[in-house]
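Working notes, structure below.
The other protein chains are all here in position, but one chain of the complex has been omitted.
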Amino acid sequence: MRPLQPLALTVSAPPHRHCGVTVRGRMGNILLAMAPAVVMAVASFGVSGFRVMAMAVAAAILTEAVCDKFMDRETQIHDLHAAVVGLSFAFLLPASAPWWLAAIGSAISIVLGKMVFGGLGGSPFCAPLIGWAVCRLSWPLFMDLDASMLNVELTYPLAQLKNFGLGFVSVTDLGQLFMGRQLGGLGAVQIAGVLIGGLYLILRKHISWIIPVGVIAGALITAALFNAADPNVYAPATFHVLTGSMMFGAFFLATDGPSSPNRRIPMLLFGLLIGVMIIIIRVYGVYPDGTPFAILLASLFTPVFERIRPKPFGVR
Amino acid sequence: MQEYFLLFIGAIFVNNIVLAQYLGNCPFIGTSKESGVAIGMGAAVVFVATMAAAITWLVQAYILVPLGLGFLQTLAFILVIASLVQFVEMFLKKMVPPLYKSLGIFLPLITTNCAVMGIALICQREELDLKTTILFSFASGLGFMLALVLLAGIRERLAVRRLPIAMRGTPIGLVMAGLMSLAFFAFKGMI
Amino acid sequence: MSKLWKEFSKGLWKELPPFKLVLGLCPVLAVTNTANNGLGMGAAVIFVLTLSNLLVSLVRKAIPAKVRIACFIVIAASLVVAVELLMQAFSYPLYQQLGIFVPLIVVNCIILGRAEAFASKNPPLLSIADGLGMGIGFTMSLTFLGSLREILGQGTWFGMHVTWDGFEPFGFMVQAPGAFVSLGVLLALMNFMENVRRKRRGLKAVEGPSHDCGSCGACGSSSKC
Partner (left out) sequence: MKEMIKMVVVLSVLCAISGSGLAALKQVTEPIIEEQVLTYVQAPAIESVLTGYDNDPIKDRKKFEYDGQVVMVFPAIKDGKLIGVALETASKGFGGQINVMVGFDVAAGALSGIGITTMKETPGIGSRVAESGFTAQFQGHPLKMVELKSKGGDIDAIAGATISSTGTVNAVQNALAIYNSLKDQFAQSWS
């Protein structure tokens, strides 16, 4: 670690864009964009869904306040980033998650995904994914959507695909999937709500369209290739795109500022890598829904993608 | 052919030598602060690990086993690796100076890099044949290099961030390595 | 006597090998998934380290400077083979648990590092004290980390059930990512406490010990690093 010299020209932590938008404003918009999915989630999972989300958000905010206290810094919880992290994390949980799972996972997201890297903008990963991955490793029983939701008539199409094969998937109707008639992460499977929120963010220019398009294109192409190879074994491409947390990942998680590249070609490659990895994990890996892991993995490659840059002026 | 491909992919991603098998952590944390250094160290490990695994395989199969000295494996392997490193260093210095210039400073570090010895030992424990040993050790070396280069890329970026002072240096390196290892869980169960 | 004590006790806190010097990371991370493994690995290291320090110190005058590293390696490797055999004969389950990390003690920086930095320059008695102290410090650290990971990750300590009913083990801790993260956080906590102490005395906060190849004695000794 080179010491930071006060007079040296150093690049400050991202985000670098300045257009009059404050962090608080941006985060507020993201929360607004998540609102349709929240409403749909509560409608479909009832009070238990709301309870998980509330718990996760509260835990995230509290953890950040405590961390700031320890680090001797003025607390930044009013910028709403902690709330976004907590809600994003809750979106990936099943509605049946016990309260401690939501609280601990949310706290881990904040501590390991954000505060150890010095707060907002420092982390090379999208924070909620860290919490999700740690919980997935530790408590697969509680994160396992099928085992914990036996009493609901909804089904988890991806787990059925993984464990029993394509013939056993009970809901293949795309319209039903689109309206969130499936199990999965709380908010992440409310495809319609997520899509509305995502488009809103793109229209308000809070996120770039390149990454979501890259993710979806990568997934569509890869899934179509598999499907073309053997349509009886591999699910159709549209099924993959409309199940699990792919849409939510593409619009909300992959576009997280500091962990994704910020030039066009690197962004596109980053998105494509995520899309391809999602399908590869779903087909070959042990996890039914590969989205969170695919995004984590792609974040590791962000510095590599960032090496693709225009030549400095005057250099041959 | 397919099984070789799977072995190759498995050694690089699924059972990554540093992130899943805990081998070679000292150089992983120690030399991952700058990309250039990381690439040099990684290349040196790929080079030496492949040669070391092949030579130790020959030593085991044609010297130790026929003489009934299998229990001296550890002793023999470390001596082979230490002298191999010395030899490679002298050879490169004489014959390929440009390569020596880029890899030279990392070679002495490799004697005590447990990844090299670990790869050789894993090949023996899994009872791989010579061809597979060479392929496996090469792939494991590449896996080491990949992890090292990725970590270096991220740590270079972290160097300009406002990390908590207690986290700076080794702690953040370790936490980053842990989170990388977490991300590599994506490949679990693929082979 | 006081000198002997000084050499012995420095390994226990001031130069605690894995935490303060950040040495020998591989076994620290790999075998600390349970307290028992940590303790067993530590015992093996105490054995090798103390005896190798003693032997190196005994023969230090007979060894020509040019081949000293080779001699140290031969001594350390022989001792490691001896440990391997003894462990297989008398504690086979532990040998199975530790796997290839038993033979890998030979490339652990601590062994060659102490041989080069201390034993080759000091008389046998002091070298034994140094080796024993460092070894015990190493064992303590491994057992501590192992206990932490085992209790959180499996709800047991040395195989005994120590958590309340309904405790859901934090499985992350016993897997590879948990090893890295818990060691990293532990180091950070030690730095944090050190800085709190310095602040009280009115000193400036400092970064913790950094892991450079220079701190690894054997690499430094093997040549120009």
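Think of it as A, B and C in the order they're written, each chain with its own count starting at 1.
Just so it is clear, a residue touches a chain if its C-beta (ideal position, glycine included) is under 8 Å from a C-beta of that chain, and two chains touch if they have at least 3 such contacts.
The shown structure was predicted, so the numbers you read here are calculated from the model rather than taken from an experiment.
In terms of the touch definition stated at the top, the absent chain reaches A, B, C within the entire complex. Although one chain is hidden here, its contacts on chain A can still be listed: residues 140-141, 144, 147, 163-164, 286. Counting over the whole complex, chain B has residues 71-72, 75, 188-189 touching the chain that is not drawn.
In the full complex, chain C makes contact with the omitted chain through residues 33, 59, 62-64, 66-67, 70-71, 74-75, 77-78, 81-82, 85-86, 88-90, 92-93, 96, 153-154, 169, 171, 174-175.
Keep this in mind: only the chains that are shown with their structure count from here on.
Contact count check for A-C and B-C (C-beta pairs in contact): higher for B-C.
Averaging Cα coordinates per chain places chain A and chain B 33 Å apart.
Between chain A and chain C, the centres computed from C-alpha atoms are 39 Å apart. The geometric centre of chain B is 21 Å away from that of chain C, both derived from CA atoms. Across the assembly, chain B contributes residues 164, 167-169, 172, 175, 179, 182, 185 that each touch 2 or more other chains. In chain C, the residues that reach two or more other chains under the touch definition are 177, 181, 185, 188, 192, 207, 210. The touching residues of chain B, when paired with chain A in their complex, are 33, 149-150, 153-154, 156-164, 167-169, 172, 175-176, 179-180, 182-190. Contacts from chain A toward chain B in the complex involve residues 1-2, 4, 10-13, 71, 112, 115-119, 121-122, 124-125, 130, 133-134, 137, 277, 280-281, 284-287, 290, 293-294, 296-297, 299-304.
Those residues of chain A that touch chain C in the complex are listed here as 1, 70, 100, 112, 116, 134, 137-140, 142.
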